[in-house]
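Following: one structure in structure tokens, then a few remarks.
The complex appears here minus one protein chain, its other protein chains still in place.
Moving on to chain A:
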């Protein structure tokens, strides 16, 4: 079960006032949605002014991407990417299930900014698909919007995999260049944008006071998990520290932090004072990624979590790049050996070499994530690694790799019955 955590008195523009309920069209309209008083040029300027970044993982400036697609050769295509492959993240599926109109509003506005003549919603979650189709039936979006469902997979949400799947191929990444912004769906310049990013774009079109000034660009949806408490979906302003987030999740003294889904590596406890801030996290050798953060309680060891996460990545490799098949397998086998207390000094040297040399060599980022997990484990936990090289760890022995199953967080199920709202959260407030 995943709890939705609302901080009293704090702005949570994407969670909205009633995150446990599906937002109807009437509700979304009453909150200012789909209003046309902010035109495409003004909205693009607002996205730039608040430095809106992508919330899918890479954190690329949204205004730059919108402009590149708009200025490309041919009529653009826009895609709302809701395929959330990270096992520790639920925010995109929650968003599509609970607030489909907010995402569609952002998607349509992105189409207006870029001059796109059609739009896609790309997802794998059946409940999200039902929600989006119901929302599309409630209101004519004004341009063709197609819903494309894929099979869930770690790499299926990577932008070139998204384009390949929409074009009728397998949802597998392609080598770059070309990038999809210049050569995407059907060869057209294509905006592939995470659904939370599009939601924030739609929120930027609200009159400034209700967007709360920095509101739409100044916060992030986060999926917090750990064995000490239930998983938590929340929205927090940038600047909150990792330690504060750990407390919200219920892990009061984490021994390590698994950052950014599987993309930000493993951080030692002294990183807990890092603020949620893209620049500061990058300086700390990590990143926000998709906003999924796991806090390790005493019943989890960073070594077995690294081994388990890389085991998962190795299974999820799309097996297109030889270096990814061999590289993730080698990383996995060596980390599992380390968790078992049977890794020699040479194994640790190899882990360090792979962590350094493998990033950037695959067609997508999966191999980079695996390499970063190994690299951050060695860098942040040298004494632990050295100790486990000599003798097995009881925690690791109790939690053998199981292809990342324990990293999975269940998606919240918002209620569809808005006729009987609870007294504390009326159906349509805000």
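Everything that follows uses one rule, which is that a residue touches a chain if its C-beta (ideal position, glycine included) is under 8 Å from a C-beta of that chain, and two chains touch if they have at least 3 such contacts; residues count from 1.
The rule is simple: contacts and distances are computed from a predicted model.
Missing chain, UniProt protein name, picked from "Ferredoxin", "Adenylyl-sulfate kinase", "ABC-type antimicrobial peptide transport system permease subunit" or "Nitrogen regulatory protein P-II": "Ferredoxin". Across A:27, A:162 or A:321, the single residue that touches the chain missing here is A:321. The missing chain, though absent from the display, is touched by one residue of A:9, A:177 or A:394; that residue is A:177. From the options A:118, A:133 or A:361, the residue with contact to the unseen chain in the full assembly is A:361.
Within chain A, the residues in touch with the undisplayed chain are 174-175, 177, 320-324, 326-327, 330, 357, 361-363.
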